[in-house]
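Have a look at the structure that comes next, please.
Every protein chain of the complex appears in place save one, which is left out.
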Amino acid sequence: MIIVMKHGSSKKEIDHVIKMVEGQGLKATLLHGTERNVIACIGDKRHISQDFWNAMPGVEKAMPILSPYKMASREVKPTNTQVQLSPGFSMGGLKVGVIAGPCAVENKTQLFSIAKRVKEAGAVALRGGAFKPRTNPYTFQGLMEEGLEYLAEARERTGLPVVTEVLSPEHVEMIGKYADVLQIGTRNMGNFVLLKAVGEQPKPVILKRGMSATIEEWLLAAEYILSRGNTNVILCERGIRTFEDHTRFTLSLSAVPQLKQLTHLPVIVDPSHGTGKRYLVNPMSKGAIAVGADGLLIEVHIDPERSMVDGPQTITVEEFQRLMAELKPIAEAVGRQM
Amino acid sequence: MIIVMKHGSSKKEIDHVIKMVEGQGLKATLLHGTERNVIACIGDKRHISQDFWNAMPGVEKAMPILSPYKMASREVKPTNTQVQLSPGFSMGGLKVGVIAGPCAVENKTQLFSIAKRVKEAGAVALRGGAFKPRTNPYTFQGLMEEGLEYLAEARERTGLPVVTEVLSPEHVEMIGKYADVLQIGTRNMGNFVLLKAVGEQPKPVILKRGMSATIEEWLLAAEYILSRGNTNVILCERGIRTFEDHTRFTLSLSAVPQLKQLTHLPVIVDPSHGTGKRYLVNPMSKGAIAVGADGLLIEVHIDPERSMVDGPQTITVEEFQRLMAELKPIAEAVGRQM
Amino acid sequence: MIIVMKHGSSKKEIDHVIKMVEGQGLKATLLHGTERNVIACIGDKRHISQDFWNAMPGVEKAMPILSPYKMASREVKPTNTQVQLSPGFSMGGLKVGVIAGPCAVENKTQLFSIAKRVKEAGAVALRGGAFKPRTNPYTFQGLMEEGLEYLAEARERTGLPVVTEVLSPEHVEMIGKYADVLQIGTRNMGNFVLLKAVGEQPKPVILKRGMSATIEEWLLAAEYILSRGNTNVILCERGIRTFEDHTRFTLSLSAVPQLKQLTHLPVIVDPSHGTGKRYLVNPMSKGAIAVGADGLLIEVHIDPERSMVDGPQTITVEEFQRLMAELKPIAEAVGRQM
Partner (left out) sequence: MIIVMKHGSSKKEIDHVIKMVEGQGLKATLLHGTERNVIACIGDKRHISQDFWNAMPGVEKAMPILSPYKMASREVKPTNTQVQLSPGFSMGGLKVGVIAGPCAVENKTQLFSIAKRVKEAGAVALRGGAFKPRTNPYTFQGLMEEGLEYLAEARERTGLPVVTEVLSPEHVEMIGKYADVLQIGTRNMGNFVLLKAVGEQPKPVILKRGMSATIEEWLLAAEYILSRGNTNVILCERGIRTFEDHTRFTLSLSAVPQLKQLTHLPVIVDPSHGTGKRYLVNPMSKGAIAVGADGLLIEVHIDPERSMVDGPQTITVEEFQRLMAELKPIAEAVGRQM
């Protein structure tokens, strides 16, 4: 860490900061600049907040050198983590994996026919929401446990592992009985109680990016899970909130290669929520694979028009089939398989 | 609602949309434009998502006329809501109220001396965090129930009602035993399970704005609480995430007069988290009162440098005293009292 | 256009608005809603600002149905526009084109050797800045006319058409004497005097997106050029300003397929400025082609470390060669050629 002192800070203030630095077990080196004094602090103390130093008299700013996450960092673990979704597929390996299904589980017929079709098209897992986080309190909130039962039955019929969202710590155990993979949605990336809860159980977790989270905040959210013992974390870029108004969110594909530098965790992309528009799902899926994503999370429905949730961004099973065929040469062009 | 059909949409598509509109109990009027056809839909059906229409073939976009929140809307309830914090003070009336205290409860001595001092300076309630949502999993997470006990004891000593944050539905009941007002933090504004839980208990709720929430999303979050039966909701602007990097967040003071048009709920401002900088707390508090805020939520500490959390944005009790004196003429200039 | 009247607007206000609408040659239809009255206005009058209506007493908001740009719109011209850069290459056709070169022209030797190498690797045009828009007034501002001379000489040596930025209307004529394509940078997308000036000369124009421009504003900037008579406009996505701090800007690749719906103009992507990081240029170039871009604009240097401008985002000629080889299968996977 580097502590920059204010222009004109007193010797007493400088001495005080150095004493505090050394009190934390760090080595302090004072550098006299032409306009500012700077204190270089050596040692690894990620648990001390930068704010601690910023609050001291005479300090202009503390600038960290090390990232505050550790277990998520590629420096600590250089090799790629592979997260097993089923006996036949791990996310983060050579094979690109596409998770597909309806936004919300609506009924058995709908779910089973979608599951069958996405399986045939090559999906590696089935997604479906039983507990839905809806912005509007007056809209459909999901089938809850009944939906989970349908998902489990769909798994038996198709062999596809099941991914579903968990909204609250009190549901973690129950959902874990039905699902193979737990998903944390964008609105809960900063729900630290929930992160701890999924960190204390063994099922893989898909951690969506908070819609206004920096990459560092996102990796710190992953760190919450990892540090509780669950190392099966998959990161999912799903669009960030910006001034752009043509798409619901701005899908930040550069986050994918950026994360590949910073972390060993698998990274997937959700082009459905990330754009909010059906006709953008196909090109943005291709873009995601081309920039190096390990997989995709796509909303697919038999009849998007009748979809109770997120219809405008949901593609049909026919469109999904075509997309899967079109993705193959892209994956191969970047040295991956499908 | 207005449904704009695509350039070149077919008669069949138009008829289909009209049929669907009428199937929802709305009256449809078809307008032939020079380049587009438009279907005006009359009736109040806020529970049907705009997305439902956007997904239909031939539809370019559905444009809602009515806001999707109802109970929070000033149209439905034109008079200001006043939320009672203590027998002596309600937020939303003529008197501007300042809630003050440490970011986190750290120990008894700290809390009691801060409580005594902010009370003397004119605060209407004491804030203090017992459960802390921390971005970094390796930093102090709060004293939890022990902290709540200290807060309750501080109330007995000072008479100040106590405001504290609730992070998870499973804590609502327990925290409700100690606190007078429950706070929902920015990271939980979209935690709908938690919103429902605080909506089903009677204590007033301070609902902070999600750091990337639009005003409509924020009012819909309030609607979650209101629609469960709890009408004691106070909105708190606390800064939004933008590209600005000099402050931690961009405090959007225009949200205050904007909300005053749209809703009857009281609106307060948190200049501490909203800026992240101690020296901005004073001017931004003045600005908040000048634009019409009903109150403030301010972090105050005996010794910010020793504060375990958020030191850089915390002011001293002396600075708080001076601020309170300086706010009085501003409040009076806008027709309020302190 | 749809004009939504305020809840409780008077008959007099409504009549007044209708009169004004009809005064503009539009047909007005009044619709009585359950909570609001709405006036549907039929006719094509894009030149009347939405603001004109918003300002009237009793009006809540005016909602346009038609986009305000016309000549740039795909509705007006459904077929793709191809912009000829040289006798051998047009942007917007089957072939994907990559424009490459140094950020700034620094000297003859540098420029000629880069030009030779990018030509060999398959670039379709040479880029190089002679007039540099620099945020910091104390940094290198470009070689100016001398730089243009070198560019012209590089064209003679390699046969590559030359792309260079124009900063001011008074330079348009002079730069047009040397360059084949004029570039409008992100900081000048809203410099309407400059847009008019390049619209009144015949050379193709690469119009970069303003870093905080919506897609509509960007197309309106293109409309400035088109409406002055120059229809050779290429749009270039180069990153938008968001809260993300890991990259200099957020490259919004979804803008590409979005634009392909809205406009007939060719769309290219600048992954160098759009990310600000050398190691992101390769993956984001692939992503750009995969989402459907017609071309790329890439900063290439013999020795990026010695580059006087934008070194961190500039790739070497060797990296460029490899990138060009790697892009080929991606282009083919999406039905294009290179």
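Chains: A, B and C, in written order; residue numbering restarts at 1 for each.
The definition used in the following text is that a contact is a pair of C-beta atoms (placed from the backbone, for glycine too) under 8 Å apart; a residue touches a chain by one contact, two chains touch by 3 or more.
Only a predicted model underlies this, so the values are computations on that prediction, with no experimental measurement involved.
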Chain not shown: contacting residue from A:10, A:29, A:107 or A:337: A:29
Among B:37, B:183, B:275 or B:307, the residue in touch with the chain that has been omitted: B:275
Residue of A:22, A:75, A:173 or A:318 in touch with the missing chain, whole complex considered: A:75
Touch criterion as defined above, residue of C:170, C:200 or C:318 at the omitted chain: C:170
Residue numbers in chain B that touch the chain omitted from display: 212, 214-216, 240, 242-247, 250-258, 261, 274-275, 277, 279-280, 283-284, 286-292, 326, 329-330, 332-334
For chain C, the residues touching the chain missing from this view: 46-47, 49, 51-52, 54-57, 68, 133-139, 167-170, 186-188, 190-194, 211-212, 217, 220, 223-224, 227, 241, 278, 304-305, 307, 309-312, 314
Where the unshown chain meets chain A, residue by residue: 2, 4, 7, 29, 31-36, 38, 40, 42-44, 63, 65-66, 75, 241-243, 245
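Basically, only the chains that are shown with their structure count from here on.
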Per-chain Cα centre nearest the global Cα centre, belonging to chain: A
Farthest-lying chain, centroid of Cα atoms versus that of chain C: B
Centroid distance [mean C-alpha coordinates] between chain C and chain B, Å: 39
Inter-chain centre distance, chain A versus chain C - centres from mean C-alpha coordinates, in Å: 31
Residues of chain C touching at least two other chains: 242-243, 245
